[in-house]
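First the structure, in the form of structure tokens, and then the observations on it.
Shown here is a partial selection of chains from the complex, left in place.
Labels for the chains are A and B, by order of writing; each one numbers its residues from 1.
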Amino acid sequence: QGQYEDVRCKCVCPSVKVHNTTSHKVFLKTFSDPDLCRCSMVVDKAVQETEYNFCNKCECKWNRRNTTTIKVVVILIICVVSLLVLYMLFLLCLDPLMARRPKTYIEQHNEEVNLDTQSIQPGGMLEDTTRPRGAIMMRVKHEVSRVRGEQQKWKGTVQEQRRHIYDRHTMLN
Amino acid sequence: METDTLIEDMASVQAHYRAVSANGTVSERSSTDEEMLDIATDTRFEYTDLADKSHGSTNLMDTLDDLPPGIGQYDDFHTIDWLRDISRDRIRHRQISKRKQDSCFAKVKVAHDAWSGWVCVLLVGCATGAFAAVIDVGTSWMSDLKEGICLEQFWFNREQCCWAVNDTTFDQNACSQWYSWSHLFGVSESSVFGSYMIKYIMYVLWAMVFATLAVMLVRVFAPYACGSGIPEIKTILSGFIIRGYLGKWTLIIKSVCMMLAVSAGLSLGKEGPLVHVASCCGNIFSYLFPKYGKNEAKKREILSAAAAAGVSVAFGAPIGGVLFSLEEVSYYFPLKTLWRSFFCALAAAFVLRSFNPFGNDHLVMFYVDYRNAWYLVELIPFIVLGVFGGIWGAVFIKGNIRWCRYRKSSNLGKFPITEVLVVTAVTAILAFPNPYTSDYQRNLTDATTDFTSANIDSGVTRAMWQLALALVFKMVITVFTFGIKVPAGLFIPSMAIGAIAGRMIGIGMEQLAYSHREHYLFKEMCHSGHTCVTPGLYAMVGACATLGGVTKMTVSLVVIMFELTGGLQYIVPLMAAAMTAKWIGDAFDKEGIYDAHIKLNGYPFLDSKEEFTHTTIAADVMRPKRTEPPLCVLTQDSMTVEQIEAIMRETDHNGFPVIVSAESQYLVGFVLRRDLSIAISSARTNHDGIVSNSVVYFTNHVPVNTVVGGPEPLKLRKILDMAPVTITDQTPMETVVEMFRKLGLRQTLVTHNGRLLGIITKKDILRHIAQLKNQDPDSILFN
């Protein structure tokens, strides 16, 4: 159709039809070659002949945009916002629940954490934990406790910030 | 042994305070105290040794690399010591360049060290530009989501959706590809009321969703991401530590929530937060370069450049950004980082422009290209706009600070989320019916469209009404919005208010000129074919005036505006307005909104522009005051470990002066509490001989006889700062304040005829200034 193209030639011409105030008429066409972006090429011949020297008063500009960038950026933003919202919901709803459960759920919990603290971990971790090899279990447990510790530390920091700002009102008023 | 190594390590931090005393001939001929002679004689040979060393590279501090963690770092909410950090960096630098000859790798390292500043600001600039581009795209998309969606390609905003539609004419950016919510829900356009209500409801609904998300994300992940950030960054750059304020979580949450908050239609902008985002980038990238990451003073050089980049991308005004950084936020090194800030700002603007997803061929979102001339008689309305800006700035600051103080002290502060939701709801409900408030940045882009002069018709009258309502609404709501717990910038709302006021005056002038076309004042203005007056220019000038009134910026503001308009011809109107606004505003209150917020929060910020005009002297300010207990001091060779530990337990001072003896209170040096406690505890654990009644020696030489029989002495000479900054008790306070500002001191010791009398810290000075202004000195909260 044309309206999702990356280039256009836009001509803005005054039209004197409207009472007294000059509203502007806009003509658009898609050209890949900026040299062709001229009034005579963009505006219909019929319109051009409505007035003497119609084209003299038009300003034509050739634009190029980048639809791919827009697409990528918007999708990225949607992903980030969704992830943050999910993790937030998790922290607000599931985490208090889990804190009361026994330790069996640690692994699963850890996976969730992983997703957001962005620490580098091998992908297939759940499979690893199911395998009953001691060394790996040890390593995993170590990792888990490390990540758990980091998460706790981060939570502590945020808690501290929250205390400063929302409770004690000592900062950022 | 290990103790010694440790202490030596720590001592290397203090490297410049060399363990050598150099006595001139004066003291030689007249020493009365014994320890004085002692030093004077035994260091004689070292003195000549030194004189030689000083010409080449010295070999004094090789142990810098393996410092124990914690030394040279600062606690959270503490003030840094610029002189100490800068000299630490100098030592590090000399150490690296000394090894230059050793190997090829060392040479690469030297080159990397020399270039790392430039590489770092380049990375910061690029990252800032990228963040700004993402935020721009996201904001425009989300904002339009309130009204509809581009169904076929949902990632387009309204303008982009209709980008290449070959319609012959449209005034509103609307086309058949863009589905408004009423259209999408099947309400036909013919039912005017129904479709309007659907649009209204959807608009408010989306605004509430965005606002809820923003405030919740901030609360759960990064509370530091709320607010404007500029007051805190000013404080940080003046040498204060707020851990986590420039961290990666703050960066992510601030970026995301900035988009959400702006899209929610709240009366706030994204310029202040962009400065915060840029500073976060600066902080994060500085950790890639140990030169900057490990040294708080050096890191502030990068942050200073990053702040410039933030303003640069916000307005597409690199020079204005640099001047903003120079005028507003940089503290200790205004000129040193000038070139690097400029590079950073330019890189950021260049990256932002290279992204250019929207196909605009200019750097900025606010680019305005006027060519119409202005006339001398128009200076009168410009100055009127300046007066408006000044008064509004003063009123806004007063009102906003009062509201924030109320929020801080009352129950309102306990419901931050509710507050945001209420403000959003009110804003959305009131803003939607008025076309001048319903759309973000409408007021500024609108300024570019020109009317030709025509007589008053119903359109103009209606526009005037709408503008007046929009002005009142914006003015009221902005006072309540700035300070809620979402990322919030102040530039755009201020400029919008000024632009609306300016446009109103502009239209008024236009009508006046048009109806008195033949009057000699206006005759020259109304040429045939031209408009008599350019209301857009008035909007620009008005924006400049209000922003000047609120932030009290001067040159940087005019330069930003000059870069926006892109021509020198409007510099006189802009300057007239900005100057009037500043003078009028100063008549009410000298401080800008950022300084007012700094004071509200009690940050330890010693303004480098404010003049100290009182004639008090150091003796009036120093502590201990007359009624207070004596100053906590250590003696250089007579206190035991136990005594020192007791002193440290009983007091919470950050450092202790060391004097010759209780009888002759001559100052020897200054020791930091942190260093002292680390040194003593590590000595007690690692060194068997050190017990509670070991004598601590800060002198170079331990008398031999004490060692026999008694417990082993603890030598702490090397953690002693032998060169504390001292002043006499008669020093006028303006000189003291000047020293604190320009040298970046944390404390200074007060002496009289060589005797130690007291101490003045940055906090003491701030309290003193507050007292002289008849304000509560206890409002200064941090050290």
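As a convention for this text, contacts are C-beta pairs under 8 Å (C-beta built on N, C-alpha and C of every residue); 3 or more make two chains touch, one makes a residue touch a chain.
From a predicted model like this one, the values you see are computed outputs, not experimental measurements.
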item	value
Total copies per chain kind in the whole complex, with one of each drawn here	A x2, B x2
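As a convention for this text, only the chains that are shown with their structure count from here on.
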item	value
Interchain centroid distance [CA atoms averaged], chain A/chain B, Å	27
In the complex with chain A, residue positions of chain B that touch it	133-134, 137-138, 141, 152-156, 160-171, 175, 177, 213, 216-217, 219-224, 226-227, 232, 242, 244, 249, 252-253, 256, 259-260, 355-361, 404-405, 407-409, 413-414, 416, 451-452, 454, 483, 485, 597, 600-602, 781
Chain A to chain B touching residues, read off their complex	2-5, 8, 15, 20-23, 25-30, 61, 63-67, 69-71, 73-77, 80-81, 84-85, 88, 91-92, 154, 157-158, 161-162, 164-166, 169-173
